[in-house]
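Removed: one protein chain of the complex. Kept in place: all other protein chains.
Order of writing sets the labels: A, B and C. Residues in every chain begin at 1.
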Amino acid sequence: MVEKYSIRTDLALEDKERFEEENVEVQGVVLEEEYDEEWEVKTTTVRIQTENGAKTMGKPAGTYITMEAPNMAVPDEEYHSEISEKIADCIKKLMNGKNCKKRGEDWSVLIIGLGNRNVTPDALGPYVADNLNITRHIVKEYGKYAMGKEEVTLISALVPGVMAQTGMETVEIIRGVVKETDPDVIIAVDALAARNSKRLNRTIQIADTGINPGSGVGNHRNAITQESVGVPVIAIGVPTVVDAATIVNDAMENLMEEMEHSEALKGVGVVLQGYHAAEKYELVRELISPHLNGMFVTPKDIDDTVKRISFTISEGLNMLFAGKEPAE
Amino acid sequence: MVEKYSIRTDLALEDKERFEEENVEVQGVVLEEEYDEEWEVKTTTVRIQTENGAKTMGKPAGTYITMEAPNMAVPDEEYHSEISEKIADCIKKLMNGKNCKKRGEDWSVLIIGLGNRNVTPDALGPYVADNLNITRHIVKEYGKYAMGKEEVTLISALVPGVMAQTGMETVEIIRGVVKETDPDVIIAVDALAARNSKRLNRTIQIADTGINPGSGVGNHRNAITQESVGVPVIAIGVPTVVDAATIVNDAMENLMEEMEHSEALKGVGVVLQGYHAAEKYELVRELISPHLNGMFVTPKDIDDTVKRISFTISEGLNMLFAGKEPAE
Amino acid sequence: MVEKYSIRTDLALEDKERFEEENVEVQGVVLEEEYDEEWEVKTTTVRIQTENGAKTMGKPAGTYITMEAPNMAVPDEEYHSEISEKIADCIKKLMNGKNCKKRGEDWSVLIIGLGNRNVTPDALGPYVADNLNITRHIVKEYGKYAMGKEEVTLISALVPGVMAQTGMETVEIIRGVVKETDPDVIIAVDALAARNSKRLNRTIQIADTGINPGSGVGNHRNAITQESVGVPVIAIGVPTVVDAATIVNDAMENLMEEMEHSEALKGVGVVLQGYHAAEKYELVRELISPHLNGMFVTPKDIDDTVKRISFTISEGLNMLFAGKEPAE
Partner (left out) sequence: MVEKYSIRTDLALEDKERFEEENVEVQGVVLEEEYDEEWEVKTTTVRIQTENGAKTMGKPAGTYITMEAPNMAVPDEEYHSEISEKIADCIKKLMNGKNCKKRGEDWSVLIIGLGNRNVTPDALGPYVADNLNITRHIVKEYGKYAMGKEEVTLISALVPGVMAQTGMETVEIIRGVVKETDPDVIIAVDALAARNSKRLNRTIQIADTGINPGSGVGNHRNAITQESVGVPVIAIGVPTVVDAATIVNDAMENLMEEMEHSEALKGVGVVLQGYHAAEKYELVRELISPHLNGMFVTPKDIDDTVKRISFTISEGLNMLFAGKEPAE
């Protein structure tokens, strides 16, 4: 049955859902849901509290906040502005939870725009970095009073590129930069892969567990976590692609399920019922073209969507850090 | 059975293949194949000669040359240079066939880079336009002897953008520009949709029929043909995406075929054999998520591939037009 | 003395100023000034009312509104939002003055992003086009009631590129597109050359005379006017460069003036006073390196500035056209 779950998703929410479908109780995992009727935003918090929970979910222990905001894929300035505020709130909450501030009064935050600027659905992270208010160099040169505030946040940013461009693991680059510039916390923004195409460009996941190897758009992701880079890592992700094999797999699972229940195909059902999930999965697997490896599915208007959502995220970050110190 | 063919491909070669699979003789369609062993390039020429052939194929009458060059997806300068030459030869042949030169001795060629520069697999056309040797304005200003040659080709280029960016049909823009600048022939470069993911980024189709509405990457394509714009249109296309629904459909057809023949599943086979192709297709159709509409499948390294192939095409065009007059 | 003025500026305001410096009364040219103290924006309207005035000014008859907004070069969302509104107001006023609406109730507006996307200070026009709400294709397909409004504006946009990229004069492209798509009015956005580096990125000129050949960043500008394209052309320009020769010329004029008045250099003054302006200009001219031809001067942070101002302009256009019909 493990094999069934070998199709990866970057969303903790989707892992949880699959267990619910199967009516499996996952010990050590707590779920909270909240619904904002005005803005039609459903916020789900998945807390993986034990190592056992982590093992079952296939994701490290920590807090994963997912906002499902169906209108995020359409242009509506007021709506996006509201989402920016919600993003700011979530990040603040997670940063407070991690106690990541190690200094007296000022924060130093390094924001990483992960992904490949030249592949549209993977450009989310770089685009977010493009619209940030960068302040670290100003504070370093002119002092924090130059910012006209009692408390300032030193914002720095990096767009490391992907391994095919750099020849280096992204975590190597980040670890080196962290050692030299000593931020209190990293915020890493990345495009994710969802299991379900309905989630694309409508969902934001913010987690205090950092970035963990997943399906993603590219293969640029070694773990970028407190363990690997030395400071807490808050991860912001938006699913912009679905793995091509996932989509085929889902459709075929649907087909087989349909066959098992269809009146017209009842004969087939009888046969298929004789098979275990794992055997069925193996059957499906063989039929997926090997050419689908390394392929992803994304909408045709991905350029507009990625541009818009990246702006919403960068506005959230600018709101959070340009204003008062976040972790009061 | 018509429904079966409602999944569109932009490649005439793939239309032809489907009929061959079905052992259907298509009247009015002639096929020629050639294999270059040294470079492992298979060139297939599909000539749709009658209106009947056109109707059956779902493509206008004309000549479609397809080069299958498996190594085109990898970096190999010598190989790409060879492909550039083959592209130049094909275009020349098709232009000669169309008798498109209407003036005394000099050619005027307008090259159109179709597609959306901001969606990586759709950026092929714009990238080709970026690397062309543009000469029309120089010849217009300094005379053709400024080029140091007896015969010159006046090259102009346009990247019209897609409808979501312009609010205009691409054909409106091109028709207007053709009327004002009076080229002898248009060469339109576009990213295509293939049926088969194995063809992605390894195949070039060059046709003398212009651009016809198809699946493509975006929906930017009204017909751009001699009828709609007033001068012959040579189309150069490279499949860079597969429609998401196509991939799912194919996998499910495989699954059903497998079931019909599998020893283990022989019971299913008996049942399924009782269904017509159309019924099976309908079954499959219902299972494909409507969310897959407007989605495409493309490889993760599409940025490098599109950059490389667009360079190969622009080099072919530069070879052809910077040298001697093409249609001797 | 004509030679003195052969150094071109794209700003009517600067032409006017030079006459004022010389205490020359320019007949047929009317000047109005307004100052918004809250936002520190000085608006100057230059009306060239006669052919004589046009000849003296070296600019076609019409209305040129110039906003000098010193804070436009710094990031301040509220300020930029205010400037967007002022831009919308100016355009509306000029469009009303031109009576450019030729249809019953709906407007069709074609916005042209002039300039070269790949040369940062010349990318203003293309960047503006990138952020527009394009609606023409939606209204054409779904009808104006799809927009949920009684009156709609059909917005289309084009980024034609520059002559080195297209081989065509920009006016040829626009004329063709106008003939095919029949807009009521064109709004052309372009980067300008100023005479005075203090004006860079702080000034917006909006004129109802279209685009006229000027210094500009590139040489991409044949006249784009009602005469050349057939519909009224409102031009929005922001000076982002100064011609390199202009800067040298200005500094040298300063030097010579200083010499004429300096106590320490009074002997020089005596000599120079013996020369006519034209002779001095000739002297200066010889000393300007011919290598400065085709060179421009621009600030090092031009990337941020162009991005920010282009957004301010596109927001102004979106405000104007997304709301009610502009010319009530």
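Observations, loosely collected:
Here, a contact is a pair of C-beta atoms (placed from the backbone, for glycine too) under 8 Å apart; a residue touches a chain by one contact, two chains touch by 3 or more.
Computed from a predicted model, the values in this text were never measured in an experiment.
The chain not shown here is in contact, across the full complex, with A, C.
Of the options A:143, A:176 or A:213, the residue whose C-beta touches the omitted chain is A:176. Within the whole complex, the absent chain has one touching residue among C:120, C:135, C:225 or C:314, and that is C:120. Set against the missing chain, the residues C:52, C:71, C:133 or C:197 yield one that touches it, C:197. Across the entire complex, the residue among C:27, C:81 or C:254 in touch with the chain not shown is C:254.
Considering A:159, A:238, A:255 or A:292, the position touching the chain not shown turns out to be A:159 (whole complex). In the full complex, chain A contacts the hidden chain through residues 129-130, 134-138, 154-161, 163-169, 172-173, 175-181.
The set of chain C residues touching the chain not shown comprises 116, 118-120, 164, 197-198, 217-219, 244, 247-248, 250-252, 254-255, 258-259, 265, 267-268, 270-272, 283-284, 286-289, 291-292, 294-304.
FYI, only the chains that are shown with their structure count from here on.
We define each chain's centre as the mean of its Cα atoms; on that basis chain A and chain B are separated by 36 Å. Between the Cα centres of chain B and chain C there is a gap of 41 Å.
Those residues of chain B in touch with two or more other chains are numbered 164.
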